[in-house]
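The complex is shown incomplete by one protein chain, all other protein chains being positioned as in the whole.
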Amino acid sequence: MTSTQTAPSGSPIIVVTGLIKQFGRFAALRGVDASFDAGRLYAILGDNGAGKTTLLRTLAGLNRPTRGSVSMLGSKDLRKVCQQYGYMAHPSLLYDEMSGMENLRYFARLYGIADDQRCAAAIRAVKLDPELARPVGQYSQGMRQRMSLARALLHDPAILLLDEPFSNVDVRSAREMVGLLKQMRDGGKTIFVVTHQATLLEGAADEFVWMEAGQIVDRTPGLHRPGESPVPGQSPASSTEAR
Amino acid sequence: MKKVFPILCVVTAVLLSYALYQALEVAPTEATMGDVQRIFYYHVPSAWTAFLLFTINLVASVIYLFRRSVKADIVALVSAEVGVVFCTVVLVTGPIWARPVWGIWWTWDMRLTSTLIMWLIYVSYLMLRRFSSSGQTAMLAATLSVFGALCVPFVYFSIWFFRTQHPSPVIGGGGSLDPRMGRVLLINWLAFLFFAFVVCWSRYRLEVVKREVEEAQAMEDLALPRSAR
Partner (left out) sequence: MSLTRATLAKDLRLEWRSKDAINSMLFFALLVVVIFSFSFDPTAEESRHIAGGLVWVAFLFAAVVALNQTWARELRNQVLDAYRVSPAPANALFLAKAFGNFIFVIVLEALMTPLFIIFYNLRALGPAWQLPIVGALGTWALVVNGTFFAAMSLRTRSREIMLPLLLFPISIPAVLAMVEATSSILTGEYSAKFWIVLLAAYDVVFTTGCLFLFEIVLNAE
């Protein structure tokens, strides 16, 4: 089992060039060029249909780019570095009928880990109880999101790709999760958070990445963006998916 | 280059009419079957053309699996579509011929049955293409095409053995072909090949344009500012 190979803080860990992703007639990403540095917490913001989730899934190797490329830790073949990133999606990516520990034990096997201690440690890291026998399907939304985060953390990846980790989570749990993310960032991990609740990350995120219509339109150190309403996701603009 | 296509169309039309004339007038009437035998000049060339197109489909699919070339995918699509049409012609003209000659519409004859199964496999291929979400179609279809090809020897052997177990109506076969008939057959096949090529080519160009339009539309949609939508 490899431990995280942490790139020196400050050097680019992910480089995206000319990324285009088309779903049939619909282009979800239309030319994204960006580079992201190691050891930072990025918040990816934008309206529905701006391409946030597609970008994250492409970084995770779940979407094949129509054109352009993603290079992670210097490798363009994401399968080769898949030990190095953890992915958390909007759905839980867990089996509802199994307990948290049983779930993690199975997912650990996928990464070649057969060590209950590490699973338990991952569960404790998100402030849940590894002894909990209840199936994940009966968890509250907040608990399920945290268990889902534990699954993404299991193999101690250098990069975390998180899609809407705070949705349907009460404010207190969400703040706890943000604290946890900050802690992990300070521990050297690079973290990407796609979210609608940007205010939660104010003061925690190192950089806010603004997406619009399949492109990155702005990158700001703070949540305030000149000439724009400060809270995204509230504008009544129609979603592209609805067309 | 632009002139090639209309010229080819004209050549094909002339060839087809000539072949029709040959099949209906020039070829001798078959001694026992009579005029109904003339359907043979459509049945057999269609079958050969269909199998040629299915082979092209397999080759294009394999190329697609290795190279991910969009062109190969379009060739695979086009050859399967046109191949199914020709295969349908075979399956329709077969019984029309069989009824007066053998007294039955259908028999579980080796060639008939394997043609039917090929037809079923390629129809399911086209269904898959129709129902899969875009972006994945090409890959899935190419995989299915390979599976279809793997299936061919099994179809052949199973039906061959099936036939040896079950008695079947006697099929007038064997016997050598009248050389005049053979010549007409080849002329017809040539005409059919031209015809298939012209259809495939125009279908290919249509598909290329269709995909270009789709891509341009997708790009344009996003190029517009959000307020303009």
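Order of writing sets the chain letters: A and B. Residues in each chain are counted from 1.
We take it that a residue touches a chain if its C-beta (ideal position, glycine included) is under 8 Å from a C-beta of that chain, and two chains touch if they have at least 3 such contacts.
The shown structure was predicted, so the numbers you read here are calculated from the model rather than taken from an experiment.
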- request: Using the definition of touch stated at the top, determine which of A:Phe36, A:Phe107 or A:Phe192 touches the missing chain.
  value: A:Phe107
- request: May I ask which residue of B:Thr55, B:Ser69 or B:Ser158 touches the chain that does not appear here?
  value: B:Ser158
Query: Which parts of chain A are in contact with the chain that was left out?
result: 60-64, 79, 82-83, 85, 87, 89, 91-98, 106-107, 109-112, 151
Chain B, residues in touch with the chain not shown (by the definition above): 65, 117, 120-121, 123-124, 127-128, 131-133, 135-136, 139-140, 143-144, 146-148, 150-151, 154-155, 157-159, 161-162, 165
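The rule we apply is simple: only the chains that are shown with their structure count from here on.
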Statement: Expressed in whole Å, how far the mean CA point of chain A lies from that of chain B is 49
Message: For a test of understanding, state which residues of chain B touch chain A in their complex under the given definition.
response: 133-135, 214-215, 217-219, 221-223, 225-226, 229
Message: Could you list, by residue number, the parts of chain A that touch chain B in their complex?
response: 22-27, 30, 47, 212-215, 237-238, 240, 243
